[in-house]
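For this depiction, one protein chain was excluded, whereas all remaining protein chains were kept in their positions.
This part shows chain A:
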Amino acid sequence: MSIHAKKASDFISNEERTNWHDGALWHVRNKRDISASKIPEWELLRSTASQIKENVLSNLDNYLIQFEEEAKKNGVHVHWAANDDEHNSIVSAILNKHNAKKVVKSKSMLTEECGLNHFLEDQGIEIIDTDLGERIIQLRDEPPSHIVLPAIHIKKEEVGELFHAKLGTEKGNADPTYLTRAARTHLNHKFFEADAAITGVNFAIAETGGIVICTNEGNADMGCHSAPVHIHCMGLEKLLPKAEHLGVFIRLLARSATGQPSTIYTSHYHKPESGKEMHIVIVDNGRSEQLGKEDFRNSLKCIRCGACMNTCPIYRRSGGHSYHATIPGPIGAILQPNRNLQEYSDLPFASTLCGSCSDVCPVKINIHEQLYKWRQEIYKHNELPKSKIIPLKVTTNILASSTMYNIMGKLARTSLKLLPDFLLYNKLNTWGKNRELPAPPKESFKEWYKKNKHE
């Protein structure tokens, strides 16, 4: 069994919890739909955003050079990291220069991707995640299970127990307001103690050399404005050409993510406050390679809204951790194989190819088509999970011959009716697991058409 399948089957072994997880994400997906439907020009926004990002990718080197030049003019220190290791050593060098021992960090999937927390902790630096969801999973010593809702897999009672053990809240109190207030007090101390702040970046503007960060909690700003030095780590695909393009993306991002018309804070950083220092670390880590793969390059348009996860029937019922990757869900399943085909060859199969991800994606990434293309790549590279090889070979033969196809179709239609349950729902047939197979039609479409075409 592949890793994803194994982890997913562990996840769904608790049916009640699976349904709860499924429902929570579907609720977010619904909010996105309601929000999008209120904007008559929604589809135009999506296609415009997609085209802006395509322009960015087609001129990325020049935009990066322009961005660096403008940022430097603003007194910002700009660093370039080819990979995760270099990113981590750049950040740690800045921290060392400031003798920073206590660091606050706001949500950043990139630092997660680079494994920054553990790297700094090993050097004796305290690093505190300040987004509430991130803090919860950090205290549990777990990775996030979703890129926007990192603690979506955890129940409030579990947060109550965790905070009781780690933050000294009342035993048995699982009230979200009470727990959020406790975290507020706890984090407030951390902000004012911090020697440095680290954030991710939502957008970087080539024209002005500034960066934009979107949060609801205000944690990124609390960190940056209280610490004497702030470091912003960005993937090199985060660029937008001009300030005016922000209008398109800010309108799409929060609506796609949670259904809000915008996040509460949309912060634009161009210069440090007087007496402080501001750094930007531009990170490649495989992105410039991905740019060269025609079939897969446009996954670099992703703005990390999480909509494809919320809508995905597999993600909702298998949980983010089943993807054993920093970025889970449909987008993760097309980004991760680029990093390591062998390790992540199971992910493109964690999909029904229903296409719902591509339908909700605000920048119109053809996610399900890329999933399909990865499957072909994986087959070519012989990285196909064993359980897929034999059935696929058989299917190829059947589909290749029309007589064989007709016979097999008839057999399936009659055997579904006649076979006793134990044959359908046995261990070899994983499709039978947790599924009631539909009642088979009496005749095939072909048979029906033959009979009805003259009517």
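The rule we apply is simple: contacts are C-beta pairs under 8 Å (C-beta built on N, C-alpha and C of every residue); 3 or more make two chains touch, one makes a residue touch a chain; residues count from 1.
Note that contacts and distances are computed from a predicted model.
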Answer for the undisplayed chain, UniProt naming, from "Lactate dehydrogenase", "Acyl carrier protein", "Nitrate ABC transporter permease" or "Iron(III) transport system substrate-binding protein", is "Lactate dehydrogenase"
Touching the hidden chain, out of A:Leu60, A:Ile147 or A:Ile331, is A:Leu60
Contacting the left-out chain: of A:Asn19, A:Asn96, A:Gln123 or A:Asn188, that is A:Asn188
Of A:Ala36, A:Ala151 or A:Leu347, the residue touching the omitted chain is A:Ala151
Given A:Ile3, A:Val201, A:Met222 or A:Ile331, the residue that touches the chain left out of view is A:Met222
Out of A:Ala5, A:Ala24, A:Leu167 or A:Leu341, the sole contact with the unshown chain comes from A:Ala24
Logged for chain A, residues touching the omitted partner chain are 24, 27-28, 41, 44-45, 47-48, 51-52, 54-55, 57-61, 64-65, 74, 80-82, 86, 130-133, 136, 149-152, 154-156, 159, 176-177, 179-181, 184, 187-188, 191-192, 205, 208-210, 216-219, 221-222, 224-226, 236, 241, 243-248, 250-251, 258, 260-273, 282, 284, 288-289, 291-292, 294, 297
